[in-house]
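Left out: one protein chain. Kept in place: all the others.
Note that the chains take the letters A and B in the order they are written out, and that residue 1 is the start of every chain.
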Amino acid sequence: MIKDIRIVSRRFNLPQSHTLEVARQHGAYRSIETLTERTPEGIIAAVEASGLRGKGGGGAPTGAKWRLMEGEFDGRPKYVVVNADESEPGTFKDGHILSKDPHLLIEGILLTCYALGAHDAYIYIRGEYYERQQILQHAIDEAYEAGILGQSIMGHDYRVDLTVHRGAGAYICGEKSALLESMEGKRGHPRLKPHQKEPEWYFGNPTLINNVETIATVPFIVTEGADAYRQYGTERSPGTLLFALSGHVNRPGVYEAPFGTSLMEYIEHYGGGIRNGGTLKAVIPGGASTPVLTADEAAQARLDYESMQGLGSALGTGGMIVMDESVDMVEALKNLMAFYHHESCGQCTPCREGTGWVDAILARILAREGNRDDLKKLLDISETMNGKTVCVFAPAASSVIDAMVQKFETEFLRYLDTGGAA
Amino acid sequence: MSTQSVTITVDGTPIEVNPDRMLLPELLDKGFSIPHFCYQESLGSDGNCRMCMVEIAGKKRPQISCDTPIVAGMEVRTRGESIEKVRRDILELELINHPVDCPICDQAGECSLQDYYMEYGLYQGKVDKKEKHHFDKHIDLGANVLHDQERCVLCQRCVRFCRDVTHTDELCVAGRGDHSYITTIPGETLHNAYAMNVTDLCPVGALTSKDFRFQQRVWFLATSPSVCHGCAKGCAIDIDHAKSKYHDDTIYRFRPRKNPEINGEFICDAGRLSYKETQTYLLRTCLAKEEILADAEALDRMKAILTEDEYPIVVLADANLYTEELAALQAFARTFHAQLYAPLEAYHDPAFGDDWLKSSQRAANAEGVKRLGIATEMPTLNDNTLVINVNHPDGHRTANRIDLLTHRPDENTERVPARLTLPIAPWVRSSGHLINEDGIEQYCEQVLRRNDPTPTLLERLAHFLDKGDDTILDNMETAL
Partner (left out) sequence: MSFTWTSAHRAELDALKERYPSPKALVLPALWKVQEQEGFLSLEGIEAVAELTGYSKAEVYGVATFYTMFHLQPQGTYTLQVCKTLSCALNGQGTILDHLKERLGIEVGETTPDGQFTLTQVECLGSCGTAPVMQVNDTLHEHLTPESVDTLLDTLSDKGGSL
């Protein structure tokens, strides 16, 4: 039986939870009040010991990423950037933090800046989140007014300025280096990967980028300790995640749960089961860039990185798209590939041309003008898109194609064999 | 090499390489064939085309060699079934939205896409024609550059040239995904003096020269190394020309030839288009005042004037002449006790010059003139002096003169007819040395076969010089 654990979402259900008053009544900024009791190194060590993993989809260890910011870098300023470009289909958890508990995020940002020696932080928010941006900006204004942000944060001799930077409609800007390109005023083209471990760079200055929820988890770890976080989740995926449900469930939404929770129990407990008493057909477990799970696979799945990897998929953002028996998987793949086609930045040849070609072939299959060679063609193109581009956008598309075509081949064949008739 | 070279293994063979460079440029220099679009020697790599993949032992996936640092002992494979399949597959994606219109494309024959297809592709097309995207074609970008968006592989060499080399930033990639395209700002055009270099940089037929397109198939062209005569910079060029049956050997274009000391890989548009001057408005006949003369008759009259008239003689030499020609004029002047001048003021053109490859000194061999000790001021002239004018722009001021000219006198300029006028062949018909304004000496090969009987300057002068006059060569060697 699932027990509710609320680390990031603990204030979500309070009325007016986005206001400073309510947030402070319920514990916001305590870690900043007592900042003098902590050292930057102590904060980094706690984050490292907590095993916190990036909650934007990649799941990379946060502590190790923070460690890359250590050093003098010739005295260049350090920056903290929060990735609020949440655009992964099926994913809407960060939007909940922005609109329901923006002060938790601000608190996390203050701790992160203090730990890393940064004084300027930015929140890159997707352009479509306009209303959520208004709430967030209001919270920032309140925090400035209350002296929580600004020249001396809560009276401490430490400056933090926080600026919201609005995107303008580009999924790829959720990729950290594309995001920084965008924040430098350029097209959102991901950068070539560095040849050694190093931080990100914003106008040539060392920069940390973390997802909204990752940063929002930091206050808990700092105040309650690494072990308190580790008591939830699994050994390798410690803590919790704001998982999300959409598609054919009775109660779609965002619900925090520990890593390792059974996927089916989660759907039952939080989602209220499949809509209209239907039968589960498939689940896309962690946003549109994770390979689909069949109902059988979903029955074995646990919501952690290792379990999902074991099933040939990925935990991704934890945004689950649940599909019942009524779903046509060819249409579903077409829908996803239209997304990839639309969102490819166009920089690398395999991605730019591959996503469009796959989309066109699927359109032809749906129009019942396809032939059996098309399935092989889809898998061939997918192979060319995998592992040959600057970023992981094309490899993600590739894994999505492979899983759909292989696991639901009969559905594709039905379009190909009827030769015109349904 | 600034640092010690290291040994790596490429396709089983150990080679010495410079560890300060990325793998691709180093391997290209060593003669390995690795397809690439976005990497270009002068522009560097961008990492977008993904064509230059190689296998590196110990790496799970193929790597783009343009962004792979060299590590001592690394094992690289540029050949083999698996890496060639990767290349073939990526190349196929380059081609899915390409119109494959090689028969009507001007780039055919010097197109990387075509070459790579022949080397690695050779597959049956898998693309349904209906699935191809269509883009705009024959867009006039200005500056003689035409753009065919369908043929573009988005390597961005042109964008990077205008951004990083000329700093004029006329071009950008607009749109996104497979609807990205290269464009200028709507309503604006390329406006830099070097814009046509993008037609050389473009590895495919997306950017072509309006001046050259449809004029000649490139496989009919012969290429001769030469030097641009447009100004004192002396940019190295290749001259592409062709002789077809019943037609003269004709120059179709100048292209930059790599010379790191002078022009890198580029030339200015004015220089590029100056090939036209070598084959238009050429003077073909001898004239006495305005009456046509046979060549032999003209030579006889010239000899008579030189030996019988008692006027002092001044020779005005064009500062574009080859050093050898100038030296021969010195000998000529000695023989006839004449004063030789190559007045440079006429070539000064501040409106032309810039801080890169365009010099305000428009004479290609001004430095050669100086080194030979030829006077560069304009002497005071009147009709009591006999002037021998060899192509000098200001050589036509007095009536008592003999002209040796390449071009027909411009009918629009006021000009006293010369007593005698003899044609001489344009510079592309002879060979010789030029010294550029930085003192760099280069050799120009004779490019064109003889199309008409017009003699070169040296052939003309041979009638007047003692064949045994070794001082010509001696004097030249001293100068150089």
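Please note the rule applied: a residue touches a chain if its C-beta (ideal position, glycine included) is under 8 Å from a C-beta of that chain, and two chains touch if they have at least 3 such contacts.
Predicted model only: the values in this text are computed from it and were never measured.
Among A:Pro40, A:Gly127 or A:Gly225, only A:Gly127 touches the chain that is left out of the view.
Considering the full assembly, A:Asn335 is the residue among A:Thr36, A:Thr279 or A:Asn335 that touches the omitted chain. Only one residue from B:His36, B:Arg176, B:Arg255 or B:His396 touches the chain missing from this view: B:Arg176. In the complete assembly, the contact with the undisplayed chain comes from A:Ser182, out of A:Asn83, A:Ser182 or A:Thr290. For chain A, the residues touching the chain absent from view are 77, 79, 86-92, 95, 120, 126-131, 161, 163, 165-171, 182-188, 202-203, 205, 244-248, 252-254, 284, 288, 319, 321, 323, 327, 331-332, 335-336, 338-339, 342-343, 345. One chain of the complex is left out; on chain B, the residues touching it are 162-163, 169-176, 183-188.
Here, only the chains that are shown with their structure count from here on.
Each chain gets one centre point, the mean of its Cα atoms, and the points for chain A and chain B are 54 Å apart. Residues of chain A that touch chain B in their complex: 170, 187, 192, 195, 341-350, 352-357, 360-361, 364, 377, 380-381, 383-384, 387-390.
Those residues of chain B that touch chain A in the complex are listed here as 47-51, 53, 60-62, 67, 69, 86, 89-90, 92-94, 96-97, 126-128, 131, 133, 153-154, 173, 175-180.
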